[in-house]
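Omission of a single protein chain aside, the complex is shown with its protein chains in their original locations.
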Amino acid sequence: MIKVGIIGATGYAGAEIARLLHFHPQAQVVWYGSRSYIDEKFGSVYGNFFKLVDAKCMDDNMEELAEQVDVIFTATPQGLCASLVNENVLNKVKVIDLSADFRLKDVSVYEKWYKIEHKAPQYIDEAVYGLCEINRDSIKNARIIANPGCYTTCSILTAYPLVKEGLIDTDTLIIDALSGVSGAGRGAKVANLYCEVNESAKPYGVAVHRHTPEIEEQLSYAAGRGVLLNFTPHLVPMNRGILATEYASLVKKDGKLPSAQDIRAAYEKYYGKEKFIRLLDDGVYPETRWVEGSNFVDLGFKIDERTGRIIMMGTIDNLVKGAAGQAVQNMNILFGLDESMGLDLVPCFP
Amino acid sequence: MIKVGIIGATGYAGAEIARLLHFHPQAQVVWYGSRSYIDEKFGSVYGNFFKLVDAKCMDDNMEELAEQVDVIFTATPQGLCASLVNENVLNKVKVIDLSADFRLKDVSVYEKWYKIEHKAPQYIDEAVYGLCEINRDSIKNARIIANPGCYTTCSILTAYPLVKEGLIDTDTLIIDALSGVSGAGRGAKVANLYCEVNESAKPYGVAVHRHTPEIEEQLSYAAGRGVLLNFTPHLVPMNRGILATEYASLVKKDGKLPSAQDIRAAYEKYYGKEKFIRLLDDGVYPETRWVEGSNFVDLGFKIDERTGRIIMMGTIDNLVKGAAGQAVQNMNILFGLDESMGLDLVPCFP
Amino acid sequence: MIKVGIIGATGYAGAEIARLLHFHPQAQVVWYGSRSYIDEKFGSVYGNFFKLVDAKCMDDNMEELAEQVDVIFTATPQGLCASLVNENVLNKVKVIDLSADFRLKDVSVYEKWYKIEHKAPQYIDEAVYGLCEINRDSIKNARIIANPGCYTTCSILTAYPLVKEGLIDTDTLIIDALSGVSGAGRGAKVANLYCEVNESAKPYGVAVHRHTPEIEEQLSYAAGRGVLLNFTPHLVPMNRGILATEYASLVKKDGKLPSAQDIRAAYEKYYGKEKFIRLLDDGVYPETRWVEGSNFVDLGFKIDERTGRIIMMGTIDNLVKGAAGQAVQNMNILFGLDESMGLDLVPCFP
Partner (left out) sequence: MIKVGIIGATGYAGAEIARLLHFHPQAQVVWYGSRSYIDEKFGSVYGNFFKLVDAKCMDDNMEELAEQVDVIFTATPQGLCASLVNENVLNKVKVIDLSADFRLKDVSVYEKWYKIEHKAPQYIDEAVYGLCEINRDSIKNARIIANPGCYTTCSILTAYPLVKEGLIDTDTLIIDALSGVSGAGRGAKVANLYCEVNESAKPYGVAVHRHTPEIEEQLSYAAGRGVLLNFTPHLVPMNRGILATEYASLVKKDGKLPSAQDIRAAYEKYYGKEKFIRLLDDGVYPETRWVEGSNFVDLGFKIDERTGRIIMMGTIDNLVKGAAGQAVQNMNILFGLDESMGLDLVPCFP
């Protein structure tokens, strides 16, 4: 039985890890770390766990944790994980970091977009970007997993096969994305109060959102050349869900646009055997409700012959495939378990 | 492996049975009945099942079903189940009816409140009211289970121990309840459109709601005398959840009101060992979010010394404990399985 | 032109006063007081006022305000108004207090339920409870108006005629109420975050909510005797709206329950000429959507012959009739204007 510690267990992503691991046959949470709720029962802070979890919240002590557990999930603000990891810790436990600390390979890009100094740049190189469907093999032996961001997971997976296959012109790539409010975290801010968010939609972080360089870096690897793109996130009034709508000009071959079959074939090539990626039928587009509560990525696309563009669409549950679910998937890979263990969930609708 | 047929699989309750049974270790849905979607793929009607269920929807043929399955769930409008059951069917399969057809023992009460003629009154007597925590023993050998209504499950379980123990004066019992919109079903009605329901709360069925006689009948058994009460349902803008707030005058003993400990003791007496019933800590009241997606019933109470009344509060997920979850729980009992098989779910929040 | 100052202009109720007065033909806001946003443009804090209001937010200086305006609205937490009023202020301006400071005539009741010391008990007697439809005449010459609470406005007006006419037994009166989230104010609290409130319903303040003594006091005046009752508020996921569902046993006359006509006649007697109170047709019950954005109170009722009880239902918009609208109505009365000036609003649906 894998012993698990969660730092940041009372944030939405941390609590979702707890939910997913509760009936995981090979893992057990033994440390619910939450600086804000030390000594309060986890099942009182999150009433859904009442009678299911008796443990009290603990402080964020990574050194002590490293003695007690096999894997640590850090579901904490940027900078915390980097400030806590060290050789002693990494020699004892696996670290799956849900923050952005180890996602960007270029520390100057990190410091520019996040506007904080990186406290452990020496581990950036060895950290593996934990986008399971793409980096499965390198994940297996990593000590630090940089668990991808929610927008990035959805944005990258939606475009990846077409970028990889050179079917789209990455210079024209534009990603317009929607997110439910849980992505904003559980901090007490006026901007996230019910009445401020309900019955409204808004763009934010326009041209400066921190997931931009993360998407660009990963798609650059796929393209084999640098990718610059526009990414615009929007907040919409729902608890969970991310929808990415992506636009790009198709690359003509012999003067002809790729067909829908060509596109479908590219998706199938990379995702045909992926359990958590569902390429929808022709004419069907993703809706966030169909993935809610699950680790699925739903994908669809439409070619517009008039403009020569393709519209690619993807959805995930931001707290599952966009955070906790992918983190558990990474844990499964790290420990040699069936990758979908504990993640066989039917999306919950309505 | 128990073979399951669902009549009405594309209603919200029917689809929730499919969700709960999808990973049930001892049961398998082999017939997704849906008159409205015959020959359409179930996973297209309910996109959450895409790639999970390949079956197409079938007609509602109970005779044929009886040949093929071990248990039939009828998640259909009032009257349908009663019009389909017969001795041939009941000799072959168990029937778990989620409609009201077999809930009321007095056929005239049924016909008065539901305003339809009962087509199979000969089976009313043998049908067992499937409120598992109360009627577990009689469920075991039943042929027909009358699966309780959503409001009724919550309303009865919230008051039952206090009624049974004579702690409250049932003549003063008032039940004020809230429901999410999935309780209204998936029929295309203007009244249930998003814009009609969103940003509004309303009472309905005031003094005439059909769950009233069902609650009264069951609490009468507990009280050992007839119970008449007021039950007022309200629709509030959320997908799932029922909250019952119940008021009654406490019965004084030796001129003294029962204490909070007395009340707690009564709840513990009946529910202390129940896995799905959670009596909350003092001063904590149920919230629907803490049970969403699960089979839990959360209970709380408050004594008002000023008025001599107790306020009892209970919550359930109307589609789980209020419909599909309890139906699966009944199936487990009927087939001698662990009662919680397939129902070990952590409520999904947020 | 009446000059208006608002203390607490950036709370939801304060901003709603600003909205209602923006096109009021006889009043003009000249002071947007907001300690949290001093020197910020009001139209930046509340983007709906962008280009409509150029003023910046000012500090809460009641003495200076008294020099500059004719009427001060205090839309602030309990205790602030009482700590600021004095003879100098009251000799110069009218004060309409939206907090509870002057609503309860018995200072010890105030201090018990609100758990703070009252700083200006000497003004409690002269303050007039500003429930316009009931106290219109005494409002005219008041210096301090205690603007009623949102739950109380709705709860009192729903039952008042029947209490006044002795048609119901006030010992049996139970009020179960629902509120939208704007009633909880704009403070940055985890409990009011979108994800905490959305998709959930919960009771709170059970048997201890501060509006209880306020309702009891006013209904006691109507009854001519002390009234004790149960009041249970619930939070439901919508921005605006209050729905009160009230239960009481009808008083028999000559062994007979009052008829629906008797009840209707009582409502008509008190509200027949009231512009803002709408008694709905038989069989129609109030829904919060039909009053949203307006100063209306919608009322309906149902007699349950089986139990001898009546169910009375009322709805208001908590920010309008439950706060800002009634405050403006009080201002109109105080200054001898048409009572509905600036309040002729069609509820906004959907």
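Going in written order, the chains are labelled A, B and C, and every chain counts its residues from 1.
In this section, contacts are C-beta pairs under 8 Å (C-beta built on N, C-alpha and C of every residue); 3 or more make two chains touch, one makes a residue touch a chain.
Owing to the predicted nature of the structure, the values given are computational and were not obtained by experimental measurement.
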Given A:Asn88, A:Ser108, A:Ser138 or A:Asn230, the one touching the chain that is not displayed: A:Asn230
Of B:Gly33, B:Pro161 or B:Pro237, the residue in touch with the unshown chain: B:Pro237
Touch criterion as defined above, residue of A:Arg210, A:Arg289 or A:Lys321 at the omitted chain: A:Arg289
Given A:Lys3, A:Lys41, A:Lys119 or A:Lys302, the one touching the chain that is not displayed: A:Lys302
Among B:Ser182, B:Thr212, B:Thr245 or B:Asn295, residue touching the chain not depicted: B:Ser182
Residue numbers in chain B that touch the chain omitted from display: 12, 181-182, 186, 188-190, 192-199, 237-239
Hidden partner chain, residues of chain A it touches: 172, 174, 176, 178, 180, 195-196, 198-204, 206-207, 228-230, 232, 234, 236-241, 243, 245, 247, 285-289, 292, 302-304, 306-307, 309, 311, 313, 350
Touch residues of chain C, complete complex, unshown partner: 12, 15, 19, 22-23, 44, 46-52, 182, 199, 239-240, 278, 280-281, 284, 287, 289-294, 298, 344, 346-350
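Just so we're on the same page, only the chains that are shown with their structure count from here on.
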Most widely separated chain from chain C, with each centre as the mean of CA atoms: A
Interface residue identity across copies chain A, chain B - same or different by half: same
Most central chain, Cα average position: B
Gap in Å, rounded to a whole number, between the CA centres of chain B and chain A: 37
Separation of mean Cα positions, chain C and chain A [Å, integer]: 46
Interface hub residues of chain A, defined as touching at least two other chains: 12, 182, 199, 239
